[in-house]
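Only one protein chain is missing; all other protein chains are in place.
Letters A, B and C name the chains as they come in the text, with residue numbers starting at 1 for each one.
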Amino acid sequence: MKFRRRRGDNTIPVQVEGNHKLEIVWTVIPIILLIILGVPTVQSVFGLSKDYSKDPDAVQVIVTSHQYWWEFEYPQFGIKTAQEMVIPTNAKIAIETKSGDVKHSFWIPALAGKIDSNAGANVNTMYFEAPKPGVYLGKCAELCGPSHALMDFKVKAVDEASFDRWIAALKEPVELPADPAVREAFVSKCLSCHAVGDQGGMIYPNLTGIGSRETVGGILVNTDDAKYANEGTVYENLKRWIEDPDKIKPGNGMGKVALTEQELDGIAKYLSELKLDY
Amino acid sequence: MTIKNRHSVFDCRRIFFLIGGLEAILIRIQLWKPLNNFVSADMFNELLTMHGTTMIFLAAMPLLFALMNAIIPLQIGARDVAFPFLNSLGFWTFLFGGLLLNVSWFTGGAPDAGWTSYVPLAGTTYSGDHGVDYYVIGLQIAGIGTLLGGINFMATIINMRAPGMSFMRMPMFTWTVFITSALILFAFPALTVGLAALMFDRLFDANFFNPANGGNTILWEHIFWIFGHPEVYILILPAFGIISEVVCTFSRKRLFGYSSMVFATMLIGFLGFMVWAHHMFTTGLGPVANALFSIATMLIAVPTGIKIFNWIFTMWGGSIRFTTASLFAIGFIPTFVMGGVTGVMLAAAPADFQYHDSYFVVAHFHYVIVGGLIMGIFAGLHYWWPKMFGRMLNETIGKITFVTFFIGFHMTFFVQHFLGLLGMPRRIWTYLDGLGFNGLNLISTIGAILMGIGTVAFLINIVITAAKPRNAADDPWEDGRTLEWAISSPAPEYNFAQTPLVRGYDALWKEKMDGNKGMTPAEPLGSIHMPSPSILPFIMSVGLFIAGFGFMYHNYYIGAAGLIIMFACMVIRSVKDDHGFHIEPDELQGKGVKA
Amino acid sequence: MAADNHTLTEERPRRHRLEGPQKHVIAFIFSVVLTLLAFALVMSGEMNETFIYIMLVTMAILQVIIQMAFWMHMKDRGHLFPIIGILAVPSSHLPVSLWHFIGFGGKQPIHN
């Protein structure tokens, strides 16, 4: 260290008041750097704010956030789904976000920046594009309650043909469980809030095609080759969820539903077989 | 009580700092591995809310206030602050506000909507218990104390300077405190209104933030950040001041570019009010607002850069002594630069769409607040400890504190930048396995524990030091430049037996260089008038505390009783003249008159 | 009181001038006239809304400047403009910017 004081060193360094040249240099250079940085910043602010919500070539998706789940409405196709957003690759996806309760923030880290979904009338828009097919993880980025951490969703980018097949499959009627006891329980205890096909309520996530989704509840990953605590087959995950939803996502609105062992088993089995072909 | 507490009140402020630190460690323990169940999701939200609120309002600001109280009158050659009564009132309201906030742990749940308390989550529909009520009322009461403090320091610095101490001769710490006080004065009332509106919404069913009845949730964000952004500068500016003092003393050199430092401080304070919406880029304000606020925010980098360069050039060519205080100051500079660089990154709105509300932001503001402010406070405490308590802190333990804290800090927060870039949102209770977050989170937790060890080392240092005799010299670092080093350690209660005459910038250093033994007095030795201690501030704060509880639980009689206690104290204060007491010259003899 | 020695700035001998009530009465009359004008403008109706708003705010600011200058004893000592800065900058800055961001009082919600 050049300027370290040695023991017993009593010399007094030169008391410099300042240096105008130096001070101007280190004021001007940062200003120039900031201008260089500022121009692209302003450009891309306006670039990202382009409105595709009226563009017929873009896929319109209305995203409604709820305490710990996501609803995706495709107004051009008249369909609604939840927790898994299927999009075609290489198309502009025009998002409109709003909230059903508190403020959340819609974020797919690998595809785009985030945009808040505000409570009340402040609707936000954004757009993005997925160049490659694949499954992307989506997140809620704004503290929204105990299960904020668990408010995940998936974005599945597929080619245009399978996207069209998905739309068609989603519109097809869905058969209810064959077993009358299970059907009775399913209709009275599940369809009061959830929907399959054109039947049931719309308060909570739409279950059409849940058997072919990547996850149950956004966080229980469906796989035949479970590695982690949050993984299992669709059937196992569904059963785990229905048994005690609060254990998986604390504070969610579903609560424990009184079901017998047979009913639980039957409903989980039925839902796990509720697959979409696309 | 009015005068004496300014050197002894450290304890409760430190306790809040320790509570906040404990909450941080619990948070980090919960996050050390994926899908951990160490604390419940509800508990985690309470911890993160209380950690933020405690650290900012009850630890960082009061610790700064303690330093300001002890040092500002000394640096400007004053006997006391302008309003000793308000000073004491500010302290007690802060204490009781903080107490009220922390009582919530034992009454069914602490606030859990984050320190920003965004509505509607913080409204009664989604936070039905009393948690957020404690936040609203506790902060309101503590905020009174801060506002009074701000007014007090401004009046002190404007009116109470010693003869010859012109504005452009004031030490840098005094300057930063002056600007900070102005920021407090103009920022805190916005918080007062925001908290009052939220309180009306929660307790009396008002509709400010209730969209169902026409309320607007974005309004809260605006009000909160109009206060909240200046608040960040309220915190960091005094730290800049401390660093300026410490760097000069231990480099044995005059501050490089003093006037540009003063100007930069003013500019930072001014710009601090123009940039609040950069916390709201993703809220949806539209491209025009986002672009303007991006540019305004980036501008702040210029005055901050000036400061950094000035510190480096103060050290350049100096004769640097590596004491603990000096190490903290030197460690501060690169750390703060990193926080500043990520700040500019965040200022670019399009990039912020990606960084916002992720761990990148967490890393950024911890670099600024812990790496900036807390390191600054540590530097200041080690530097001024002998002046406040008459005892030197142990340098060996001090260096252990620095090394563990500094390494622990960078371990904790450096990796968090990458967690954010990998897509980890902030304020999450847990994370799934297999996302690549595990290793970095583990490192971060180990770092947090190291920081905890550093803090414990500091506490041990305090305890050991307290047992030693009070033998610190007047100018224990031998290179003191400012007025506080001209009087005995600890400073007597009247500070200066004779008001000193200030003949230039770095008043004491100038006398030393001119071969004088100490300051020239500006007045003959005479009797010194002192204000009487008063119990009223304490009772007023108790009144507010009671009123807070009364309103929170809708017991209006108790609420009114609390307010009556407070107003009654105000009446007594107004009616009863405080004639104070005098310290006569013969009492001053033998206590070492030197002025 | 020993502390008296502290201040350098205020020790200059000041002109001990006693003021009469006239100028305060004039300020009062000005204020009353401005107030009446504002009320009359609104009560008469039949005018462009934006024009009325601008007139109202202008008259309010004018009246406040008059009152501060004469009544808050600011005119004599050259303190008026710094003080107006302290009081008016934050007070106008806040409402104007917030009003803008929240969409002009909900009349034209920008984000909808």
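Simple rule for what comes next: contacts are C-beta pairs under 8 Å (C-beta built on N, C-alpha and C of every residue); 3 or more make two chains touch, one makes a residue touch a chain.
Simple rule for what comes next: contacts and distances are computed from a predicted model.
As stated in its UniProt record, the chain not included in the shown complex is "Cytochrome B oxidoreductase", which appears among "Branched-chain amino acid ABC transporter substrate-binding protein", "Acyl-CoA dehydrogenase family protein", "Na+/H+ antiporter subunit C" or "Cytochrome B oxidoreductase".
Across the entire complex, contacts from the unshown chain go to B, C.
Note on the undisplayed chain: of the listed residues B:G215, B:G257 or B:G272, the one touching it is B:G215. Within the complete assembly, B:F188 is the residue of B:F44, B:F173 or B:F188 that touches the hidden chain. Although one chain is not displayed, chain C still touches it through residues 1, 3-4, 6-7, 10, 14, 16, 18-19, 21, 24-25, 27-28, 31-32, 35-36, 38-39, 41-43, 49, 52-53, 56-57, 59-60, 63-64, 67-68, 70-73, 83, 86-88, 90-95, 98-99, 102, 105-107. Contact residues of chain B toward the unshown chain are 82-83, 86, 147, 150-152, 154-155, 158-160, 185-190, 192-194, 196-197, 200-201, 204-208, 210, 213-216, 219, 222-223, 226, 529, 571, 574-575, 577, 579-580.
Keep this in mind: only the chains that are shown with their structure count from here on.
The centroid of the Cα atoms in chain A and the matching centroid in chain C are 51 Å apart. In whole angstrom, the spacing between the mean C-alpha positions of chain B and chain C is 34.
For chain B, residues that reach two or more other chains under the stated contact definition are 216, 218, 284, 286. Shared interface positions of chain C, i.e. residues touching 2 or more other chains, are given as 111.
Those residues of chain B that touch chain A in the complex are listed here as 34-35, 40-42, 44-45, 112-114, 118-121, 125-126, 211, 215-218, 251-254, 256-260, 282-284, 286-287, 290-291, 294-295, 298-299, 301-302, 305-306, 309-310, 313, 315-322, 344, 348-354, 356-358, 422-423, 425-435, 513. In the complex of the two chains, the chain A residues touching chain B come out as 1, 3-5, 9, 11-19, 22-23, 26-27, 30-31, 34, 37-38, 41-42, 44-49, 67, 101-103, 105, 107, 109-110, 112-116, 118-122, 124, 137, 139-150, 152, 219, 221, 227-230, 250-251.
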